[in-house]
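Apart from one protein chain that is not included, each protein chain of the complex appears where it belongs.
Going in written order, the chains are labelled A and B, and every chain counts its residues from 1.
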Amino acid sequence: MTPLLSVRDLHTRYAVGKQVLRAVDGVSFEVGRGETVGLVGESGCGKSTLGKTVLRLVPSAEGTIELDGADITRLGDRAMAPHRRRMQMVFQDPFGSLNPRHTIRALLDTALRVHRVSDAAERDRRVHETIAKVGLPVDSLDRYPHEFSGGQRQRIGIARALILRPALIVCDEPVSALDVSIQAQILNLLVDLKRELGLAYLFISHDLGVVRYFADRVLVMYFGRIVESASYATLWRDPRHPYTKALFAALPSADPTHKRGEPPIKGELVTTEQVRGCRFHSRCPAATDRCRAEEPVLRPLGEGHHAACHYA
Amino acid sequence: MSVQAEQPVVVPARTDTSGRAASRRRRRLRAFLRNPTFIAGAGILAVFVLLALFAGLLFPGDPQDMVGQPLLWPGQDAEFPLGTDSLGRDVLAQLVYGTRASLLVGVASAAIGLAIGMAVGSLAGFFGGWVDTVLTRLIELFQTTPTFILVIVIVAIAEPSMPMIALAIGLASWPTVARLVRAQFRSLRESDFVMAARSLGYSRLRIIVQEILPNALPPVIVAASVMIANAILTEAGLSFLNMRDPNVVSWGGMIGDGRDQLRTAWFLTALPGATIALAVLSLNLVGDGLNEILNPRTEP
Partner (left out) sequence: MPLLSVDGLSVAFPGHAAVREASFSLAAGETLALVGESGCGKSVTAFSVMRLLPPNARVVSGRILLEGADLLALSESEMREVRGAQVSLIQQEPMTSLNPVLSIGLQIAEVIRRHEKLSRKAARARAVELLDLVSIPDAHRRIDDYPHNLSGGMRQRVMIAMAVACRPKLLIADEPTTALDVTTQAQVLDLLDDLRHRLGMAVLLITHDLGVVAQWADRIAVMYAGRIVEQAGIEPFFAAPLHPYSRGLLGARVDVDADEHYSTHRLTEIPGNVGSAAGQAGCSFAPRCPVAQPACRQAVPPLVGLGDERAVACPVTVSSHSSPLLGGEAR
């Protein structure tokens, strides 16, 4: 069976002044039906661009994107339209992602009208059904976004993503702008929706703790590339790439008796430098001359476990 | 982080729905009523609009008719409270009818300027790339030509009728709007809600008209009131230079006519001059008030 989403050797480039920023630089992965794939990395690593490229919101430079086996990489707007219903997005900023000038009803109804659900009663039924699914009262529909709290807005954002009954939702940092107590509500809601509707998620986050909790499989991204991919359990038990290990080590434990060690890596991700060899070598505690000269490729380490490190 | 960010999130109670939209409207209205600048400007403007609407009732007959002795001073004859000009025409009646011409030209030319400016600005800002480059050059071309000269040239080529004057001023004033709208579109097209609209498969036209434009409007509305004021000034300038519709009374035309009697009957130029100043002031006040009210940071 073909996977729901299949991405092959995808590249996305931005022009920054006269320089070219390779935000996504040769990424391949798949998302199965009903599967949650977590994409984790630090700010500037290209994870958000990858999500938007997959949704065809940002043009790709090379590579292919297949949805249900159909190549959608170069489809025009019109040909793309039917595929759009199949994959949707939930945004990080619950304030900026809802048009302040439209009521919630208009927000949801327009999406249906654009996709030619012409029967007004049917549209109304689906709008009501969707708003109930995300746990908001029906009277929310005639209000404007600014009348809601951050968590409620994020529910509205999820409703908008659900209204076309997609198979895949790209969640771009859906909880990082929310308070902890609200994060739990939204994560639980996403889990419930996945169970009820058989959704697949591409879950993008900088927080390895949240990703490991929420994903079935995790991709770790660094400087435009996937450096490790594994099931959540394998990654937790046996992280192999030094960067993944560093991310785990940097997570502050809520147990004060659990003493933290020295931060394993120093410095920060710098996206403007062109590097030879491994992209991580300048920050890697175990880097050798080989790492400085030769770029490692993702190689299999066991069942479904890949890492791009010479010494993994 | 600023401390302001710690203001409580406005969380709606889950009851009370019907009153919500109404209370929103009421809050909006209160913001308008609480703004003294806006109230002052709108008040004066309202008087002008009423005068323009009811000019025919207030002064039946043609204001260009010779109705009395020429060059009566204001207060000299109760029938002509603001006096008469050198041809014996009622100054007050001309001023009132002139309101019509000035407001019409102002509104019509602003509408033309807004339509062109918004179309060009939204296309340039939304599409970017070569569309933007071409349109930006066009905007610059118009903007580097002095407005008044451009208007004179257009009116000189065509005949100076009211619609032509409005069109000429509109054609000369759109670049300001275009730049404004372009800047708004450039920042809004990157916003998450536009991304969301694209991911839902909305057509470009729908995104421009329904998603971006309503959010780009507030500064344009502010600009519009100033555009009307500028158009009134430009029209007055044209009339003064005798590039006017001879069948229509206008404030600038009155000044032009009164010029010869500047030493003997200065009120003939001073009165329409003051009227123009008052109208322009009121429109600028309205613009400033709107700017405060529509500013997203203070929006209710």
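Just so it is clear, contacts are C-beta pairs under 8 Å (C-beta built on N, C-alpha and C of every residue); 3 or more make two chains touch, one makes a residue touch a chain.
Here the structure is a predicted model, which is why all the values come from computation and not from measurement.
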## Note on the structure
The one of A:Ser60, A:Gln183 or A:Thr234 in touch with the missing chain is A:Gln183
### Query
Thinking of the whole complex, not just what is shown, which of A:Val27, A:Cys171, A:Val227 or A:Leu247 touches the missing chain?
A:Leu247
### Touching residues (missing chain, whole complex) on chain A
36, 42-43, 149-152, 179-185, 187-188, 191, 206-210, 212-214, 232-233, 236, 246-247, 249-258, 260, 262-263, 265-266, 268-270
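What we mean here is this: only the chains that are shown with their structure count from here on.
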### Summary
In whole angstrom, the CA-centroid distance of chain A from chain B equals 48
### Message
Considering only the defined contacts, which chain B positions touch chain A in the complex?
### Response
9-12, 14, 17, 20-21, 24, 191-193, 195-204, 206, 210-211, 214-215
### Residues of chain A that touch chain B when the two form their complex
52, 55, 57, 77, 80-81, 84-85, 87-89, 91-93, 96-101, 110-111, 114-115, 137, 139, 142-144, 146-150, 152, 157, 160, 164
